[in-house]
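Beneath this line is the structure, given in structure tokens, with notes to follow.
Every protein chain except one is present and positioned as in the full complex.
Chains here go by letter, A, B and C, matching the order in which they are written, and residues are numbered from 1 within each.
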Amino acid sequence: MTPTVNNGPIEGLIAGFKGFRAINYEKMAGRLFAKLAREGQSPKVLLIACSDARVDPAILFSASPGELFVIRVVAALVPPYRPDGDYHGVSAALEYAIRDLGVEHVVVLGHAYCGGIKALVEMEDGKVQDREFIGPWVSMAEQAVGDIPKTEPSCRHEQAAVRYSVQNLMTFPWLRERVDNGAVALHAWWFDLDGGHLMMDAQGSEDFVKLV
Amino acid sequence: MTPTVNNGPIEGLIAGFKGFRAINYEKMAGRLFAKLAREGQSPKVLLIACSDARVDPAILFSASPGELFVIRVVAALVPPYRPDGDYHGVSAALEYAIRDLGVEHVVVLGHAYCGGIKALVEMEDGKVQDREFIGPWVSMAEQAVGDIPKTEPSCRHEQAAVRYSVQNLMTFPWLRERVDNGAVALHAWWFDLDGGHLMMDAQGSEDFVKLV
Amino acid sequence: MTPTVNNGPIEGLIAGFKGFRAINYEKMAGRLFAKLAREGQSPKVLLIACSDARVDPAILFSASPGELFVIRVVAALVPPYRPDGDYHGVSAALEYAIRDLGVEHVVVLGHAYCGGIKALVEMEDGKVQDREFIGPWVSMAEQAVGDIPKTEPSCRHEQAAVRYSVQNLMTFPWLRERVDNGAVALHAWWFDLDGGHLMMDAQGSEDFVKLV
Partner (left out) sequence: MTPTVNNGPIEGLIAGFKGFRAINYEKMAGRLFAKLAREGQSPKVLLIACSDARVDPAILFSASPGELFVIRVVAALVPPYRPDGDYHGVSAALEYAIRDLGVEHVVVLGHAYCGGIKALVEMEDGKVQDREFIGPWVSMAEQAVGDIPKTEPSCRHEQAAVRYSVQNLMTFPWLRERVDNGAVALHAWWFDLDGGHLMMDAQGSEDFVKLV
């Protein structure tokens, strides 16, 4: 059936692409992209962020094309290592970033008002009502987040989930090895939408501390 | 062990965040983000893109904060519907976008020089040598891409993978229903890194056709 | 006396500068500006534009630092050559751009809804009521603009003023020489605020024609 939806958002993307193209191809004569096409990508950072429309990494970090290899899924969750031959989207991207591209930094970025973590906190019996995938997905962090009372501020839950994902990163043997020998550094960050601050996990502090 | 890696890329992110913060919080007094924090996200578009550092959706489409709900995994692949209670990152984000946020457009964006599709095409016996997750992940598109001779230009394989992901989208019943009744529109796009063009799948054409 | 004005606009500039600084000095490590400081400016284009807040050349042309040498005065007017030892701001900047920097292009950019040209058209007896400098300044184009009936659309007056300024450019002997021998090209442009089009003077056409 022909869509009855408003096509404005797609026209907006197309106009935005024209703007990108005019600047990056016509004005700069495609120099950066010609190089990126010819030489391939060589990002130094893997950034694992939430799919949330408000926390786009390229926007938050004023990133340039080629700067960040990015995974985006609900709540920026990293599942534990489980090499069973099944489809594991996050693990596959992680493997490619670490073993093929050789990134040197892995950042897990959580954020305020995360709908995925909210669903986890409000979940009953491991299920999100009327949903098939959200419940199982966020339930991976159930124990880590569940240790914190539901009545605590949501940032506590969101930050616990970021720490959980960073712990899971260390279950991937080829990543753990690189972290252990200093070849890769891990970073646990959380974006404060209200105040516009970037917070980081710091040893010895329960709450994340302000980085910017 | 203390990382021995160059911390420059992280300092670059922090500086980039300062720039974002100065403009979006200090200069604009956080107006947009205060609204996004208060009212929540309400994107109209779910964009499924590759993790590749060269194809950042916010950069390619000159996107504003809040405009795009984004999934990023290797090769922008969407697995088929399989509600088995396991961890399905792409499916969970898809479900959240469709059923909770009510996006009206789903775009799958492939691109030239995709390392994931290259790994798929060069795979032997369903395996990528020395890799545990990349092989199984990209193998989901094996049949769709395998129909095309290895000697064909890589864009043929990449575009076949985009079509395959769009077909898989239609295996999710709550998405198919919305597509069938016109409430959601699907889009199959491919970004040409060499020429800087945006190409789209069009009925009756084997190759994608130029949109911009 | 202590100002009683709202300091918000200045705080906005300071925040905007922080954003500029974070990106251009901290993130990019000042590379571009270190080069511009060390090697000096070498713009290829002199752009003469109106002071109007809506027609900022860097914004309109997505310009990079160092790309444009810019003169901005009311209505982008260029007075005729008059080397009498007096203070001539536009002529001094023009001389510096042509003879010291060696720019290869001079663009005069007019625009829709120009308050200066409006003042000229509505002027009585060569005077703008209650103003000391605006009247004399815009009156330089009186003859060129006055040939066009007041009832014509304002773009006709604005474009006539752009043509007049370009003609005056040719009265500067060291510029005329460079134009005559092909070392410098002159461009007469006008920005359509309503439609967002860039229009240019073209031989044989009374009205400017669309460039973009």
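Keep this in mind: a contact is a pair of C-beta atoms (placed from the backbone, for glycine too) under 8 Å apart; a residue touches a chain by one contact, two chains touch by 3 or more.
Everything numeric in this text was worked out from a predicted model, so none of it was measured.
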Contact set of the excluded chain (shown chains only): A, B, C
Residues from subunit B at the interface with the omitted partner, ascending: 22-23, 27, 62
On subunit A, residues whose C-beta touches the chain left out of the figure: 11-12, 14-16, 18-20, 22-23, 26-27
On subunit C, residues whose C-beta touches the chain left out of the figure: 1-10, 12-21, 24-25, 30, 33-34, 36-37, 40-45, 51-54, 56-74, 77, 79, 83, 85-97, 99-100, 104-105, 107, 112-113, 115-116, 130-134, 136-138, 140, 179-185, 187, 193-198, 211-212
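FYI, only the chains that are shown with their structure count from here on.
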Distance from the mean Cα position of subunit C to that of subunit B, given in whole angstrom: 44
Set of subunit C residues in contact with two or more other chains: 22-23, 27
